[in-house]
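I have placed the structure first, in the form of structure tokens, so that the comments after it can refer back to it.
The other protein chains are all here in position, but one chain of the complex has been omitted.
Per-chain numbering from 1; labels A, B and C assigned in written order.
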């Protein structure tokens, strides 16, 4: 076979983001110099985004197996067993760069992409979450970005009819030039009906379904693998525009087809579009694929093979079908008014062969494209250890005044303005709405429910990446536990700066180390994830942000508790040890303008012991409300419980430690619970070796410090609710 | 009572209303794809919430002109109750079954939250189990729920007692804050002259299960079950 | 082939929340002297019809049937041969 088009040059390779070594490696694999189209395919397959070349050696360290794990990382999404023949399928993915350039479409297509990863595997999506990080509220771009991203996530999720039930949203100047938009989808399938992506059966037809291909986002994957610079905004590829309506039809059509036995393999076209989907399917099956690019449905004229292969147009899927079922599939896709085209076939050649206008335009070996992708063990340096901070050495502020300032600060202010723009109720199973520790979503036709949350505390990760990595996993585990669910598995989204800088690589490596320890200690395996590197502008990187998305299970949704105080006269108990750790606390940052000290230690044994205790108490019906203690410390947790319930409390700090440390320290492994009588709970805690201390009693319409100041719940609510809407109205 | 739920491409709250109807009547509602040639016999026709045709052009416009709507209109004329919820309300107004239109919320944003509604009439198959003046709490979830009609139409609706629900405060008072989407005269739902067609923006179907926060929507489906038994 | 452009505007007296919001946003961005703002839609169509008169009548029918809600919107059609 002769391949048309002249050989490509090293210069072109560099423009595509390939190094000289990588170009040479491509030539060696080909046995000749690749042409332009082939080089384009190498460059996207070997981009950081698709090949994980900087991160793979580290990701391997994460624990990915467990009794519940049906399918770990490597497929479109992770799959876990949730009993009764049901499986939960979930993953998180970033759309950081596109969202910075065009916030609405960037965020919208991020949601679309992660939904496809999940329904590709045969799951009906039942919940979305989103973890957002923006720059300083004072930065001139921030408001516009928040507005666009929130509209985009809502615009897409609301239209496809999947509830957006949770997430998080922080602000920090390190994200001024690189916001983070991480979207997570959770789907539900029968564990006997899961669909994978490995091609099989030489001769089987390769089918293209969904929307037509345009020139959108060409080289999006390589863009996601490069730093921003002054001029990158002008070099951006055509913006991808999402079409949630088409996605909704695609979900319904795919799930309808999945009822039959037609599908041999299926893969969504995500980053690097037709290239990565066809190469990955063939690669996993150890086979080859032939595509006739004339048959690819296009919406623009005169598209070149390179453009067709690299387009990142949205709402498209690639499938391999049993030949005798192709007609059935065509009928289903026509019913849903979607494009359907047979564009090629599976071969046993092990090669990717592309033809157009009757000529071969690319012919390359599939195996080496995947297995011989470069892998780097990049040099890394550990982050310097920071000293601890004793509360005694930190200025004390009157606690109520400090509380007022903290509940209204951007990171702690209510995010209601965001989640009220998301349909969090559609499908009719949202038992716990946004605003609590974890969302609780009941499974259709069952008593049981999933608990879902996303977490990361980037300032901890920056100060001590290992501790920060462990803390993110632990806090997520705690949030799931706080509603009464058993945490089962996580997905992650590793957002970091430029891995070619040893200190950034160090953040990455050490975060993984911390995550690994926490996952092992908490029986919380990683089943899917995503890496987003090069989140830097002109050499200044983001705070390291390894976001954890967790899934837990509760057998009876009616047993889940919320954080709201339920009635007056109940005893408020703090679980876990409070030492008054103020290093890296919000108290330090918001009141004293200091971002220093080491973050709170993560004692994984205590985390486990305390969490298992709290969960058992919830399931036994012994507590009426529960909230984990995290950002802002104990007094913030109490205030949030009071605001949610519209009921006050009188609380007291012990005499033997500084009050500001007690109320605002961010020690880990802690919860606040309420109960009608504390004796049994305290005894059980003592027996379980779990620290527990009565801190007060619910009642009244204010949060009152015994012997000190008070603030009405109404004023707290006003302070907490007002900031974001007021900021966005400016 | 046999209900039929009509599905358009982009409908997405059909399961919610299906479950609420089933809970109230014990009977499985039928699902009818908009291109199915005939509409089965039914005691109630429901056009559920969602984003039919992506809400592109104008919410509800494309669905309103699909062939099945001719049959729905014919049934409505013979007295069959037709219920349009949220996107369904937009569709029945676009189809001319109810007067007025739903414009974009005055905030230009999607709202998903619980609201209070004052039941304005118990004189319909949808509201007979409520008392006029009763306040109920149910969710809304829409981007275009800002009811608009000219003054004469509004006067006529009010004069003939065709306003079924209004947005209100928890104490039943009508005020501007409670009417977040900016609807004319705080209208959340209206009936046609024969009182068999109802369109409303809020979602009573999402307030029928004690686990999900409110059961105030149960009366709505109990009314239907009783009236159409 | 003929190209047609349809411009659809809210009728006067009909509430236009988008227009209002734009006026407000322009003012707060410091653009002074902006009075009323109204927002409508443009729809561009490619038609295989070659006769401009016939094309216009076809587009008129499309407007009446689907493109505009004549209760609240008025439309204007331009056909370029």
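Definition applied: contacts are C-beta pairs under 8 Å (C-beta built on N, C-alpha and C of every residue); 3 or more make two chains touch, one makes a residue touch a chain.
Just so it is clear, the structure is predicted and the values come from calculations on it, not from any experiment.
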Interface residues of chain A (partner: the chain not displayed): 101-102, 105, 211, 214-216, 236, 238-243, 245-246, 299-300, 313-314, 337
For chain C, residues in touch with the removed chain: 1, 7-9, 19, 22, 25-26, 29, 31-49, 58, 61-62, 65-67
In chain B, positions touching the absent partner: 53-54, 56-57, 62, 65-66
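The rule is simple: only the chains that are shown with their structure count from here on.
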Result of counting contacting C-beta pairs for B-C and A-B, higher pair: A-B
Separation of mean Cα positions, chain C and chain A [Å, integer]: 41
Computed distance of Cα centres, chain C from chain B, in Å: 29
Two or more partner chains touched - positions in chain C: none
Chain B, residues touching no fewer than two other chains: none
